[in-house]
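Excluded from the complex is one protein chain; the other protein chains are retained at their positions.
And then subunit A:
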Amino acid sequence: MAARGCGGVWRRARQCGAGRPGPGLGPFPRGQRAVACNAKGGAVPAGKSGLAPWIPVVGLEIHAQISSNSKLFSGSQVQFAAPPNSLVSFFDASLPGTLPVLNRRCVEAAVMTGLALNCSINKKSLFDRKHYFYADLPAGYQITQQRVPIAVNGSLSYSLCIDNKMSQMVTKTVRIKQIQLEQDSGKSLHDDTRCQTLVDLNRAGVGLMEVVMEPDMCCGEEAAAAVRELQLILQTLGSSQAVMAEGQLRVDANVSVHHPGEPYGVRTEVKNINSIRFLAKAVDYEIQRQIEELENGGTILNETRAFDFKLGCTVPMRDKEGKQDYRFMPEPNLPPLILYDAKSLPANMNHQQVINIDWIQERLPDLPSVKREKLVEQYGILPEHSFTLLNEDGLAEFFESVVKQTQMKPKKVIGWILNDLLSYLKQHSLTVKESPVTSFLLADLLNLLEEKKISSTAAKQVLAELWKGEGKTPLEIVKEQKLELLQDQKELEQICQAVIDGQENE
């Protein structure tokens, strides 16, 4: 499939490309070929004329850790940052004779995610063993779903803004190839000075959903927007906490470039990306690197590269064993995973023992796209504002709560939320939940403004005071600092007179 449109994003992405400052559209330093995509899709050449443009192709493989109490095939607890090797069952340590027992919750989470991503859910899926030797893979194989995964053929719609203008948003779609259930590995810590490898198996066997996205994206910004939307969906479903910093969401990007009308180029896989911001950077860097390499007569190797966030570039990973043959084989200890829908559900089946896809479908919460539509419809705010509201955890709820408590129009409230509250929180790296100003206090303040008791300048002053979190109410601050608007004509006249008198006295 041809790379889809990438409205101007590519130009901007270049700007933040590591170590490559420079104008977005000007001539490129060091003979770089420029690539720009117009909003309708398709690459167009920029810079030197006469040379064929490059079309970047980006596909993603995303591992989302399933939010569950216990691991995919064992009863051990799942918990981030527990003492090393404190959450390891006999099975997790691959003790001989132990067998996997599938965790129902993990299956439900995968079904939920599949449905939310418009996938068809396979009523029969299979587990396979993928073999490789690694210190943090105790069994010597990972149980995954290589042949028949639990969900296939879905799609994810995501939006991004053009030229960094919030007012110009485009919605794009990336196809979801499949979602497969698989085990997480443990963690190896290499101590080079002492030549030791320390192994922590707490994570070994935790349930993962691997979401494979087709190469339908063409720049870092698109990849980042798609992942952000996926993250929101997972968090809304509760199927994964999807915190990238805690490794609950891990993104590998497959990147290649080619000329229009030509087959896809050789792709590289970029790993070690631990934030959405770095994802955009890593992808754009890799695209640029490949273009440069090819333009300079070089070739692209089918290799795995790591993103170095300090240097802002990708570097080849040490390939320990060369090309791996994973020697896939059916997992003989797990029968096929059978799911039912309302039609196929056997009447005499114990409901505790079966998973009903329709039942899960009926109970899916509102997905972010639906929530946004509702916000726009209900409050008359701009679509782009609905994005910002959902992008911050708890912000939409905060907004709705303020709206409920004030007479101010939601359209005006949103300004205070996005311009004042949000920028303050960002500046101080606070989450919405950590905000010193509660929705109640903000509503209180906005009510003073709405009742014309204070001016909007005064309101900002009060807000500045409120950030201190000293427990004063907006009204107390207004009184203390005498910020009330004077509406009594006589009083105003008296004040004016006093000022004039003072002048005369001088």
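The definition used in the following text is that a residue touches a chain if its C-beta (ideal position, glycine included) is under 8 Å from a C-beta of that chain, and two chains touch if they have at least 3 such contacts; residues count from 1.
We take it that contacts and distances are computed from a predicted model.
One subunit of the complex is not drawn; among "Translocase of outer mitochondrial membrane 6 homolog (yeast)", "Interleukin-6 receptor subunit beta isoform X3", "FHF complex subunit HOOK interacting protein 1A" or "GATA amidotransferase", its UniProt record names it "GATA amidotransferase". When the omitted chain is restored, the residue from A:298, A:316 or A:335 that touches it is A:335.
Interface residues of subunit A facing the missing partner chain: 90, 93-102, 129, 131, 133, 135, 138-141, 195, 197, 199, 320-321, 325, 327-329, 332-335.
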